[in-house]
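First comes the structure, then the notes that go with it.
Apart from one protein chain that is not included, each protein chain of the complex appears where it belongs.
After this line comes subunit A, so read on.
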Amino acid sequence: MTQINVRVDGVTYTDDVEPRTLLVHYLREQLGKVGTVIGCDTSNCGACTVHLDGAAVKSCTVLAVQADGGEVTTIEGLAPEGGGLHPMQKAFHEMHGLQCGYCTPGMIMASVDLLKENPDPSDTEVREGIEGNLCRCTGYQNIVRAVQQAAGEMRGSTNGHASPAEVDTAAAPHVAAQS
C-alpha cells in the first residue's frame, strides 16, 4: 500500500492505495464518485475522463498513485457551489446532447478542457477536440451543438451560435417533439 494525498472536487483525501489501483477505481470505489464511469478496457472510449491538475485525462489510464499531491475534478465537482449546472452541463441538457447518457460525464469533461484552449471552436475543432470520446447513441451532432452553445455562454455572448429554438431539427425530429 502507498499513501496518497489528493484533492478531489475541492475536498482533500489521504488514503492508502495499491500501486496498481487505477485512478478511476479509486474515485468510484474508494471515494464513491460514481459519476465517472468506465466504458472500455482499451483506453479508447473516454467515458472515464476527469481533469488532473487542470488537464483532461483518461482516469482508467492513470494510476491513483500518480495523482498523489494533485488536484482532480470529476463531473461531480464541475457545477458551481450552491447549486445550478455548469454551462456545459446545461448545454448538453438543453441541446439534447445525450441519449443513454453513458458517455456524457466524459464528453463534458473533455469539452470543458477543449474550451480552455480554444474558447470559440468551429464544428470541426469540436469534433477533433472530443475525438477521444466515443458516443454510441447520438451521432455526435447534438453534442457538437451543445459544446458550441456552452462556448457561446462561457464567452459571455448571447448571439453567434444556435439557441435551442433555432436548431435545425430536420435530421432529428424527435428533438423538436420533446422540446
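Assorted remarks:
Throughout what follows, a residue touches a chain if its C-beta (ideal position, glycine included) is under 8 Å from a C-beta of that chain, and two chains touch if they have at least 3 such contacts; residues count from 1.
Quick note on the criterion: contacts and distances are computed from a predicted model.
Missing from the rendering is one chain, named in UniProt as "Carbon-monoxide dehydrogenase medium subunit" (options: "Ubiquinone biosynthesis protein UbiU", "Carbon-monoxide dehydrogenase medium subunit", "NADH-quinone oxidoreductase subunit F" or "Cytochrome c oxidase accessory protein FixG"). Check A:Q30, A:N44, A:Q99 or A:Q141 against the missing chain and you find that the one touching it is A:N44. Subunit A meets the missing chain through residues 2, 18-22, 25, 41-44, 46, 49, 55-58, 60-63, 65-66, 110, 113-114, 127-129, 131-133.
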